[in-house]
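And now, chain A:
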Amino acid sequence: MKMKKRHQQKLVVLGLVLFLLWNVPFVSIFDGEFQLFGFPAFYIFIFLSWLLAIVIAYRILKKFYE
Partner candidate 1 sequence: MKKKILIVDDEPNIVMSLEYAFKKKAYEVFIARDGTEALEIAGEQLPHVILLDIMMPKLDGYATLKELRKNKALHRTKVIFLSAKSKLADIEKGLQLGADSYITKPFSIKKVLTDVDKMIA
Partner candidate 2 sequence: MNNYLLIVIIVAYLAFLFFLAYWAEKQKGRKLVNNPYVYVLSLAIYCTAWTYYGSVGSASHSGISFLAIYLGPVIALPLWIVVMRKIIRISKQHKISSIADFVSLRYGNNRPLGALVTLTCLLGIIPYISLQLKAVSETFALVANETSYVDMGVFGDSTFYIALLIAIFVAFFGTQSTDASKGKRGIMATIALESILKLVFFLVIGIFVVYILFDGTTDLYQKAVSTPNFQELSSFGGLENGFNWMFTICLSFFAIFLLPRQFHVAVVENQDIDHLKKAIWLFPLYLLLFNIFVIFIAWAGNLSLPADVNNDYYTLLLPLQQGHTTLALMVFMGGFSAVISMIVVSTLALSTMVSNNIIIPYGFIKKLVEGNPHENAKSIKSIRRIAIFLLIIVAYFFYERFSNQLSLYSIGLVAFVIIAQLAPSFFLGLFWRRGTAKAAKAGITIGLLIVVYTLLVPIVVNALSTSSTFVEKGLFGYEWLRPSQLFGLDYLTPESNAFLWSLSFNSLTFIGFSLVAKGNYRERNYAEMFVHHENYENLQEGAFVWKGEAYVDDIKRLLNRFLGEQRTLRALTIFNRKYNISEAEEKADSRLINFSEKLLTGTIGSASAKILLASVSKEKPISLVEVLNILEENKETKANNKLLFEKSKELSQMALKLQMANEELLQQDKLKDEFLDTVAHELKTPITSIKAASEILEDEDMPVLLRQQFLENISKDTDRLAKLINNILDLEKLSSDRTELNIETRSINSTVKKAIQGVERIAMQRGAKVDFRESDYLQGMYDEDRILQVLTNLLSNALKFTEKEKGIIRIVIAEEENDIAIAVEDNGRGIPEEDHNYIFEKFYQSKNQNTKKPQGSGFGLAICKRIVERHQGSIWADREFQKGARLVFTLPKSA
């Protein structure tokens, strides 16, 4: 099985985006007193982006890793 370089790069970009997103200054944007279902804003942000990253990686791999 193989994956084209172009599609591999999508995953690399995903990794880089996650690194930027989860560090200052971006991460502090979501630092507030807001809560949803008992999750503080910061955790909502981290967990949702985490989940989103999983879904994106899954979609990319499913589609292009063949």
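Some observations on this one:
Here is the rule we use: a residue touches a chain if its C-beta (ideal position, glycine included) is under 8 Å from a C-beta of that chain, and two chains touch if they have at least 3 such contacts; residues count from 1.
Selection criteria: all candidates are chains of the complex that A comes from, given by their letters.
Everything numeric in this text was worked out from a predicted model, so none of it was measured.
This complex pairs chain A in touch with one listed candidate out of 1 or 2: 2. Chain A makes touch with candidate 2 in their complex at residues 1, 3, 8, 11-12, 14-15, 18-19, 22-24, 27-28, 30-33, 35, 37-43, 46-47, 50-51, 53-55, 57-58, 61, 65.
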